[in-house]
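Sharing a structure below in structure tokens format, with a few things to ask.
Only one protein chain is missing; all other protein chains are in place.
Moving on, here comes subunit A:
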Amino acid sequence: MAAERGAAAEACVGQVVLPGDLLLLPAQYDEDAEGERLRLSAGAAPVGRLLCGPGLRRCAAGLLVTKCGLLRHRPAGGGAYWVDSQQKRYVPVKGDHVIGIVTAKAGDVFKLDVGGSEPASLSYLAFEGATKRNRPNVQVGDLIYGQFLVANKDMEPEMVCIDSSGKSSGMGIIGQDGFLFKVSLGLIRKLLSPKCEIIQELSQLYPFELVLGMNGRIWVKAKTIQQTLIIVNILEASEYMTAEQRKQALAKFSGN
């Protein structure tokens, strides 16, 4: 009755994996101790650390899949495996750039709703050029684009709007007007990938400003309300449209 436990990880790359699947790694990753010995004796170069990404957990026999999705692999830098899954619920991760909505001002700290299980906190000093005398002008209901400084399962997430050198690099309060809407996390990752055709094609249609938050929130602002709404509808629909359908939809609008 026992089903075969475990398939080789390399064989499953690009295929759908379900929770409970066990992925076996090639032996070289498991023999850390042997790797040390090889290094000293100038033998084969050690393989480096294998990164176990979202959707996978390390267990005694190999990698246990915890989310359903497509298995991906990146051979660079010691190799990384992760599961590409479609989700709508965001879980804060350190270093992610997200759009938050200010819900409360509690003394020196703003509380932001980022779509996770807890509101994130943002100190008023975490803006570029902010001092105790020069406070940023943030009201309840404003949109903030920032990144997570602290985000783990045990602590309340903290955000900042400056990077490690003190520059804002595009983060901070998002201006007036524009339209904020929510999409699935998979679409955001697709839009943020280096050669995304959707954004290139849309920019040929109308000029617009776009802010993408890893928590599934997108903020769009174009010259008129109608153009903004057209862009919003195309972005929402592009999750399910194929490339041809998208080109047809855009051709209809650019003809006008």
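Worth pointing out:
Everything that follows uses one rule, which is that contacts are C-beta pairs under 8 Å (C-beta built on N, C-alpha and C of every residue); 3 or more make two chains touch, one makes a residue touch a chain; residues count from 1.
One rule holds for everything that comes next: contacts and distances are computed from a predicted model.
Going by its UniProt record, the hidden chain of the complex is named "Exosome complex component RRP46" among "Catsper channel auxiliary subunit zeta", "Exosome complex component RRP46", "TATA box-binding protein-associated factor RNA polymerase I subunit B" or "Glutamyl-tRNA(Gln) amidotransferase subunit A, mitochondrial".
Check A:Gln87, A:Ser123, A:Ser168 or A:Gln227 against the missing chain and you find that the one touching it is A:Gln87.
Of the residues in subunit A, those that touch the hidden partner chain are 1-3, 5, 16, 18-20, 22, 55, 57, 64, 66-70, 85-89, 91, 116-118, 153-154, 186, 240.
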